[in-house]
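The other protein chains are all here in position, but one chain of the complex has been omitted.
Chain naming follows the written order as A, B and C, and within any one chain the residues start at number 1.
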Amino acid sequence: PEKDGLIHGLSVAELQTLCEKCVKAKATAYCPYSLFRVGASLLLHPSSSNGASPHVVTGANVENASYPVGTCAERVAMGNAVVSGHKLGSFKAVGVATDMDDFCSPCGMCRQFLREFLELHVPIFMFTKEGKFIVRTMGELLPLSFGPDKLPPRE
Amino acid sequence: PEKDGLIHGLSVAELQTLCEKCVKAKATAYCPYSLFRVGASLLLHPSSSNGASPHVVTGANVENASYPVGTCAERVAMGNAVVSGHKLGSFKAVGVATDMDDFCSPCGMCRQFLREFLELHVPIFMFTKEGKFIVRTMGELLPLSFGPDKLPPRE
Amino acid sequence: PEKDGLIHGLSVAELQTLCEKCVKAKATAYCPYSLFRVGASLLLHPSSSNGASPHVVTGANVENASYPVGTCAERVAMGNAVVSGHKLGSFKAVGVATDMDDFCSPCGMCRQFLREFLELHVPIFMFTKEGKFIVRTMGELLPLSFGPDKLPPRE
Partner (left out) sequence: PEKDGLIHGLSVAELQTLCEKCVKAKATAYCPYSLFRVGASLLLHPSSSNGASPHVVTGANVENASYPVGTCAERVAMGNAVVSGHKLGSFKAVGVATDMDDFCSPCGMCRQFLREFLELHVPIFMFTKEGKFIVRTMGELLPLSFGPDKLPPRE
């Protein structure tokens, strides 16, 4: 889906920034148990980034001796973004990078976490070690998702 | 996909059992925080069920005062099944029931948990309060999934 | 604390059953990622076990390719117990077994999960590979705990 010189809505510069940032974030991973480094980057809409040139929030996986207690790159990045004031409507794209030759997608838990803050059309770019990518929208990665609209409202 | 009188590979009796069991399991939920009851049922292949007529393992959501520490119906059911000796190849179908008028799908975390033990073609039936259902395969609910094959093997 | 021939309130037969059951449960672990097997056993009060001789519910760890999505032995056991109808007041003791020479305690996440259903005086026995044990109460393992009483009630 290339249109008007954009790739899934991103300019070439934005896509390159998204890629560079998640690759760089990968180096900050704490993963002594899996040795599987992951970096994630969240591209903000210009209106959400206070005018700065492509603004990106990043994260990496942070593991724990009790494996289920650790967290993934995508959730560290999005947690950071949300407490920094960003929210549904703020995000233009997501990038994920690993050390694999093949494309790696966010785990189901991260898809669910991201779903709370990403519109269904937001593209998620998965980069290989070589910088190649595949892309899927939030809605494609978590079809029929269980989102905020499914829970009875709290009074 | 009805074929040879089967619905996604299940006989009418199996589908009815799957539905009844997850509806019944729903009543065992511990959910004082969300008040959102969910029941799950896992239909075993005859060969995995020791000859008993349609064998099903069930679960319900078990919440916690610290919300992130609670767990979902699907994971209680599958955890129970796995420590009972069932594994990849043992499962024929999954059922999920809630009190909603609309269909409710497993959350992303549960899709990821199930993925470890379900083949991609296994159907997941989502039942409404009225007993109507929609069905999607494991592969459809978690496309491009991050599964056991993605991790470097442990020596 | 031995009193009236009881060890933390358990008879020798009960303690032996508790130990045997968590050691046996350990063999059912699915842990290809950590290779760290854990078994857990929950001893029910006679009144909660329908008159059967020492009734115990067990579990083992069930891991996932996405490490944070996996679950621990203690939570599998307690999830199973709760959906089987047991609740706060049903449990007399907990046992945990690993393959370590040293004592291994439940992780913090499991302490929190257990806290919802265990009274603070309930003893948790941690067994080594050799069958030696140390014991701490729920309250000792999670002091100043954040429990159900801390959350504003849901209307």
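General remarks:
We take it that contacts are C-beta pairs under 8 Å (C-beta built on N, C-alpha and C of every residue); 3 or more make two chains touch, one makes a residue touch a chain.
Computed from a predicted structure; not experimentally measured.
For the chain left out of this panel, the touching residue among C:Gly5, C:Gly85 or C:Pro143 is C:Pro143. On the side of subunit C, touch with the chain left out of the figure occurs at residues 34-36, 100, 102-113, 115, 126, 134, 136, 140-146, 150-152. Interface residues of subunit B facing the missing partner chain: 33-34, 63, 65-72, 107-110, 155. Interface with the hidden chain, as seen from subunit A, comprises residues 25, 28-30, 32-33, 35, 58-60, 62-66, 69-71, 75-76, 78-80, 82-85, 87, 109, 112-113, 115-116, 146-148, 150-151, 154.
In this text, only the chains that are shown with their structure count from here on.
Subunit A maps onto subunit C through a rotation of 180 degrees [Cα fit, steps of 5, range 0 to 180]. Subunit A and subunit B have Cα centroids lying 27 Å from one another.
Subunit B and subunit C have CA centres that are 25 Å apart. Annotation for subunit B: residues touching 2 or more other chains are 35, 109, 112-113, 115, 146, 150-151.
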